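Just one protein chain is left out here, and the rest sit where they should.
The block that comes next holds chain A.
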Amino acid sequence: MPTHSSVPVAAPFRKLGMPRYHLMIMLGLAAVLSVAPFLLYPILMIKILCFALFACSVNLLLGYAGLLSFGHAAYFGMSSYVAAHAAKVWGLSPELAILCGVGIAVLLGCIFGALAIRRQGIYFAMVTLAFAQMVYFFALQAPFTGGEDGIQKVPRGALFGLIPLADDKTLYWFVLVVFFACLLALYRIIHSPFGQVLKAIRDNEARAVSLGYRVNQYKFIAFVLSAALAGVAGGTKAIVFQLATLTDVYWTMSGEVVLMTLIGGMYTFFGPIVGAALVVLMQNYLASVGDWVTVIQGLVFVACVLLFREGIVGFIASKLKRPL
């Protein structure tokens, strides 16, 4: 190494670990989410939380590894089917049913991920979409998924066999805990040594290779982690809404979650949460206008992209000059 006599002693290093303002945002989010069920329907809030997790899973790939998956409905939807089946047919308690869902999402993630990461850019997106379509047709044909009807009347059961989740408020607290556990895990992943390498791959893959990183192994792990997170979202959703249907595996679901991520801001940690909240609230309050929801959603998306290209949170982050 080149030795230099004048190495400043007190280098102005950013303190590692969660910066204080991120901690504040986390606490603020926790506070808001703790009061929210008293102001809004708990079920609506739960829907937001599930989709926020789902969007975060997409963003782990898109924002932090530079991989646009257009097939995340596969992991979300299959997890939702398996969790519903496990709870209804096997009679498992909700947390175990969700774990079964995550298991299938991880399995699919391993298989599809290993194949998809060999492609780049738009080809990666197309391969993930193709796999997701295969999963869709499987769900359409397989007997246990209930075809067009889906799996209905899934029992919510009792958490650990002890705490019944029939009450919406109780259920909300359960989902909130799951949500924060996942969010913190995701934060750790992104800020781990592994996460650093992911960011390097996203910024400049060729350079990361030239530094000696075997980038496909990192992409693969990111893919599986992302699928797992989508699985948590899908499984939880099935238990909460007592329903798993073809909508969950359909390609429009994949598209919608990418949309949420982009609206919120894909290079940001908190963006997908904001994006998911916005889209879910919009769909909820505009439900009365029927098919026009899609049109309005499209317009909002176009407006967002034109106004703030980095998404809402990305825009705020660039104004504050701080990563959010």
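Assume contacts are C-beta pairs under 8 Å (C-beta built on N, C-alpha and C of every residue); 3 or more make two chains touch, one makes a residue touch a chain; residues count from 1.
To be clear about the criterion, contacts and distances are computed from a predicted model.
> Determine which name in "Carbon monoxide dehydrogenase large chain", "4Fe-4S ferredoxin", "ABC transporter ATP-binding protein" or "Fe-S cluster assembly protein SufD" the UniProt entry assigns to the undisplayed chain of the complex.
Not shown, but named in UniProt as "ABC transporter ATP-binding protein".
> Thinking of the whole complex, not just what is shown, which of A:Gln120, A:Gln152 or A:Asn204 touches the missing chain?
A:Asn204
> With the missing chain put back, one of A:Leu67, A:Ala97 or A:Ile189 would touch it. Which one?
The single option touching the absent chain is A:Ile189.
> List the chain A residues touching the unshown chain?
1-4, 6-8, 11-14, 16-17, 188-189, 191-197, 199-200, 202-204, 206-215, 217-218, 221, 225, 267
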